[in-house]
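For this depiction, one protein chain was excluded, whereas all remaining protein chains were kept in their positions.
Labels A, B and C are assigned to the chains in the order they are written; within every chain, residues are numbered from 1.
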Amino acid sequence: MDLLYFAWVRERIGTGQEQLDPPEAVRNVADLIGWLATLSPGHAEAMREPERLRAAIDQKFVPLDALLGDAREVALFPPVTGG
Amino acid sequence: MDLLYFAWVRERIGTGQEQLDPPEAVRNVADLIGWLATLSPGHAEAMREPERLRAAIDQKFVPLDALLGDAREVALFPPVTGG
Amino acid sequence: MIRVSVDSAPIELAVEVAALEERGAGGVATFTGVVRGDDGITALELEHYPGMTEQALIALAEDATERWSLLGVTMVHRVGVMVPGERIVFVGTAAHHRREALDACAWLIDRLKTDAPFWKRERLGDDARWVEARESDAAAAARWNVD
Partner (left out) sequence: MIRVSVDSAPIELAVEVAALEERGAGGVATFTGVVRGDDGITALELEHYPGMTEQALIALAEDATERWSLLGVTMVHRVGVMVPGERIVFVGTAAHHRREALDACAWLIDRLKTDAPFWKRERLGDDARWVEARESDAAAAARWNVD
């Protein structure tokens, strides 16, 4: 699974992109956030407040309870601030 | 009193401006329209349908029942179509 | 902060927008009216009431700055003869907040249609006809009164 990170999520983790293989128990985005938090201090810091995170699966915005299914690309980021 | 005419009112009358001295009995804009209609065939044609006319006294839009008072400039024209 | 112009020269949109952007605002909203060439229209003539027109536009711009928090208001109306594709009217607003700029811009063009003394005549080859006022314009201007 390709993980993409943007804005301060990217900064805290220290990279904008990584390829990871989450365990079976990780079924939705919230699970993924919990699992990512265990990977490194940077990941932990980025995932510390899930309520401040937003997600996209295969380039579509999804709520945090969205199932990962056979997602190829999952992105995590703060609420958008364009325009 | 300066009379100004615009658009098809001007065209029918054949001039955009004239100086006239209406009689005492002409108290409001509607009276003025009625009196102007008697001045020439062109004036009559321009004033034929008062409901299609709009007016301004001293460069402010007014309804047709507005009193002329000591107006210096009265304009008659069709509904505006700018923009 | 308020700029009003009634002129027979073409409207310089880039210049007008640049002046609004220089107000230091976060957002600039504009509306530009363009002469349409459908229905066989070959030219459009715009007549106005010199003196009253400028006053009417200034009054609208001032009203807008009372209703909304604006850093700039520009209203430019072309008069005389113009051809399809040319700009008739430009309304632009600058504000810190986009909602103020957008609402004020929409309000100004709605009100200009009913409150400023301009008259349009369409030329269709050798023919010409005065454009009739539209009920929908009066309705559009009136709808702001319920705010």
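Please note the rule applied: a contact is a pair of C-beta atoms (placed from the backbone, for glycine too) under 8 Å apart; a residue touches a chain by one contact, two chains touch by 3 or more.
This one's a predicted model, so the numbers in the text were calculated from it and none came from an experiment.
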| item | value |
| --- | --- |
| Contact list for the unshown chain, restricted to visible chains | A, C |
| Candidate in contact with the missing chain, chosen from C:Arg3, C:Arg67 or C:Arg98 | C:Arg98 |
| Contact set of chain A toward the excluded chain (per top definition) | 4, 6-8, 10, 56, 59-61, 75, 77-83 |
| Chain C residues touching the omitted chain (full complex) | 13-14, 17, 21-22, 24-34, 36-38, 85, 87, 96, 98-99, 101-102, 105-106, 109, 140 |
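Following the convention adopted for this analysis, only the chains that are shown with their structure count from here on.
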| item | value |
| --- | --- |
| Length of the line joining the C-alpha centres of chain B and chain C, rounded to whole Å | 26 |
| Rounded Å distance between chain A and chain C, as computed from the means of their C-alpha atoms | 48 |
| Chain C: positions in contact with at least two other chains | none |
| Shared-contact residues (touching 2 or more other chains) in chain A | none |
